[in-house]
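Here it is, the structure, as structure tokens.
One protein chain is absent from this view; the other protein chains keep their places.
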Amino acid sequence: MRIKTALVGYGYWGTNILRNLIENPGCDVVAVCDSSEKQLARVRARYPHLPLVRDLESVLRSDAEAVFVVTPISTHHEIARAALAAGKHVFVEKPMTASVAEAESLVAEAERSRRRLMVGHTFEYNPAVTRIREIIAAGTLGRIFYISCKRVNLGIHQRDASVIWDLAPHDFSILFHVLQETPLWVSASGRACIQKGIPDVAFVCMEFPSGVMAHVELSWLSPSKLRNTTIVGSQQMLVYDDTQNVEKVKIFNHGVSYKDPETFGEFQLSYRTGDILSPKIDNREPLGLEIEHFLESIRSGTAPRTDGRNGLQVVRVLEAADASLRSQGRMMPLPQA
Amino acid sequence: MRIKTALVGYGYWGTNILRNLIENPGCDVVAVCDSSEKQLARVRARYPHLPLVRDLESVLRSDAEAVFVVTPISTHHEIARAALAAGKHVFVEKPMTASVAEAESLVAEAERSRRRLMVGHTFEYNPAVTRIREIIAAGTLGRIFYISCKRVNLGIHQRDASVIWDLAPHDFSILFHVLQETPLWVSASGRACIQKGIPDVAFVCMEFPSGVMAHVELSWLSPSKLRNTTIVGSQQMLVYDDTQNVEKVKIFNHGVSYKDPETFGEFQLSYRTGDILSPKIDNREPLGLEIEHFLESIRSGTAPRTDGRNGLQVVRVLEAADASLRSQGRMMPLPQA
Amino acid sequence: MRIKTALVGYGYWGTNILRNLIENPGCDVVAVCDSSEKQLARVRARYPHLPLVRDLESVLRSDAEAVFVVTPISTHHEIARAALAAGKHVFVEKPMTASVAEAESLVAEAERSRRRLMVGHTFEYNPAVTRIREIIAAGTLGRIFYISCKRVNLGIHQRDASVIWDLAPHDFSILFHVLQETPLWVSASGRACIQKGIPDVAFVCMEFPSGVMAHVELSWLSPSKLRNTTIVGSQQMLVYDDTQNVEKVKIFNHGVSYKDPETFGEFQLSYRTGDILSPKIDNREPLGLEIEHFLESIRSGTAPRTDGRNGLQVVRVLEAADASLRSQGRMMPLPQA
Partner (left out) sequence: MRIKTALVGYGYWGTNILRNLIENPGCDVVAVCDSSEKQLARVRARYPHLPLVRDLESVLRSDAEAVFVVTPISTHHEIARAALAAGKHVFVEKPMTASVAEAESLVAEAERSRRRLMVGHTFEYNPAVTRIREIIAAGTLGRIFYISCKRVNLGIHQRDASVIWDLAPHDFSILFHVLQETPLWVSASGRACIQKGIPDVAFVCMEFPSGVMAHVELSWLSPSKLRNTTIVGSQQMLVYDDTQNVEKVKIFNHGVSYKDPETFGEFQLSYRTGDILSPKIDNREPLGLEIEHFLESIRSGTAPRTDGRNGLQVVRVLEAADASLRSQGRMMPLPQA
């Protein structure tokens, strides 16, 4: 049975979501909603057969079973909550909400209404990240020492949110997913170079219960787009470069073996570098896999992998990192889930 | 007139220094000193004509005018101080000393003895760094926003010093040289993954009086060697990758222009990316240029560019960063020179 | 006034053409034709509003003013000729036809019917190639010495055509466009590795009236996709790598200056390498620009840039190169246009 879906918000990312909904044989699009007539005209030119509406109320009253919320962050909570309350399953773009309080409210509403709430942490459905998770779980890298991430581009400055709220959801969701843990603390330093009060470059540090250190560099100011995740383990190092078409993932074999020193001065380490392997990565579109997962969770009645609690975890660290950034890099402790 | 030189310490880097001394037509090597017979045998095989000695005293008593100290860090102060006291000009490898106190002692001794004291911050003689300094001075990048550095490899663990003392001297000397300022504060987080008590990965943050933020990632645990310095300015971004044979330096033209908002909601930014230019970099060996600069400072009686005070500045930030690393990333304020 | 268009053939490339027709505000799609019900179902799923037909006759009888022929090569001539005869303007995919005789027939029919005939040499509308043509025309590279092209991938073997007919149309149209001349002769060596009688790797050589030598390597057997054009001139070298997202075009400044020897033994050359510049390339989709050019040629009544004669030139060299390939690399002379 095809699931009836509605899309709220036809901006850059909404365009991609609509294309995937159209191509997915398991659903129908019963409404596309945007407050801008210009955006609706773009839908009409491409898909003249789709029903268009300008207000959320029409969506809530429609026979849509699932609503995709792809609007500015500040509106996520209100729209998603209303949709849940109207009995819809809800997919909401990342970050799930603009605060921990809002995130907790959504999680509660989803439980109350017994509807699926899923957050669009697309990277968790990216075949490269899925493969990395498998590689780590298999112990191929050995014990994880540290992870270094870089996500920079020449970005659109948000009027009301720092670069952390804009870019870090990607890295945080990747980190928490591949490590299967959330940090003990987070700290962040940065600078508002262009607009007063809106940090546009940030260096974020965190430590995980397993001892893993992670660092994330974020910036809207780089004319060269970089998306890099480097995972250093005791046996191998893995580099994930999302800007590459081929060799997205590379595994560098190496070895650091050491003996505990028996007497003073006997300490010895031996190093070697080895082969480099770039495993073939499935090239299916992550967004398509993500949407399919959401539809499947509706059909099966089971919680999606990136459910409201998962979205809440990310929002919690975002809020703490942003607070640290605004208080001179203070280390912010975090509750464990 | 050819300057008489002596080398103390024939390890990996001493080998390179000796080769450059041999090739330099402005000096003679009158003694090579190492406490290991094995190392002296290596010299003998290559240059059977060179006088070899096993103790520092012989060097101090020789007619060498200039002594190159290329020994473990912990011995720098003692050897360099003795050589200055014996009336020699002294070149000491980076970092100049193992503490600020030692560095201050050396600077004082050099002034007292009226001899040249130079620290081997090789990168300040690297044609790529020289070119970067010129580019920044000319305003080509616009206002500098931030600098991000990465220096990682599969490194030899030091028995008694963190990765900061080993690798950061390069980045700190590059940063202070191209910016022509030293930081207001430094903080560092990291982890000792292999040997208890010896941090082998570190993330270092600092802020400069001009407002520039800098971040340096250091690690001995990466099987892939990276040496990267990214300088983001308001007009252009410059990337310096020292592992490249060609295109060591790349300049990315871009633009972020903005108008101050007149009324709420009018805020507008416009972005563009542009051409990428990789200027031809002189390929002379930095070490040869550095040694030539030292010899020239002896001949002319003027202070070398990387003199004792310059070496002291770097040691000061190394000591503070290492202390921060060992106190949970505490922000360490620094005196301005 | 919006031009009424029809598409014949909804395979891989037809899918891209239809998407561009849908997005182009200057035309309407009045028919999509494919003999396969499966392909038509793909159109229906994406664009339920489009009229679908299974036979060419319906297209010819429709009110379409322009027909896009995106079918297998062997059918190009028959379909395009019928469409021209029916008074339609015709866009036909590259290579225009399967033989010189067919190409001449199409050109004649287009002239007789006074309709626009355009061949889809997409690269001639690629902003990178447009920029390269401008750079050469401006004399920036100096005198062109030679051009080396490589176009390899893991390709679909055609049942009835060599790798030359499949891949060389791209390189030939690029070469003839940027040089604004066609070759004096062509020769080709190669091998049929997989299927007897169907060469799947070829090395093609040609010489142009200006003296320029060009070489094209083609293969369906390479698991790594390469699309590279290297143009070596007396002042600069240009490298065009179509698989790159950034730095598609790079210009290497260099110099070879020489004096004519006055006496025997005085001959001297001096060399230098210089800066490398990667100009920003407009990132509009070449196919969209190509289709717009075709629509504009219909509106204005002027010949498109890649008209039938242009298509004929390419087919002429393809036919000669294929003949050389099958006769041990014999040099095949070519008439000048």
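By letter and in written order, the chains are A, B and C; residue numbering begins at 1 in each of them.
The rule is simple: contacts are C-beta pairs under 8 Å (C-beta built on N, C-alpha and C of every residue); 3 or more make two chains touch, one makes a residue touch a chain.
These numbers come from a predicted model, not from an experiment.
For the chain that does not appear, the touching partners among the shown chains are A, B, C. From the options C:A86, C:C205 or C:A321, the residue with contact to the unseen chain in the full assembly is C:C205.
Check B:S58, B:S74, B:T140 or B:S224 against the missing chain and you find that the one touching it is B:S224. Residues of chain A that touch the chain left out of the display are 246-247, 253, 273-280.
Contact residues of chain C toward the unshown chain are 145-146, 148, 150, 154, 156-157, 159, 187, 189-191, 193-195, 201, 203, 205, 207, 211, 213, 215, 217, 219, 221-224, 230, 232, 234, 236-237, 239, 252-254, 256, 258, 267, 269, 271, 273-274, 328-329, 331.
Remark: the residues of chain B touching the chain excluded from display are 22-23, 25, 45-49, 224-225, 243, 245-246.
Following the convention adopted for this analysis, only the chains that are shown with their structure count from here on.
Compared with chain B, the chain whose C-alpha mean position is the greatest distance off is C.
Here A is the chain whose Cα centre lies closest to the centre of all protein Cα atoms. In terms of their C-alpha centroids, the spacing between chain B and chain C amounts to 53 Å.
Centre-to-centre separation of chain A and chain C, using mean CA positions: 41 Å. Multi-chain contact residues, meaning those touching two or more other chains, occur in chain B at positions 253, 273-274.
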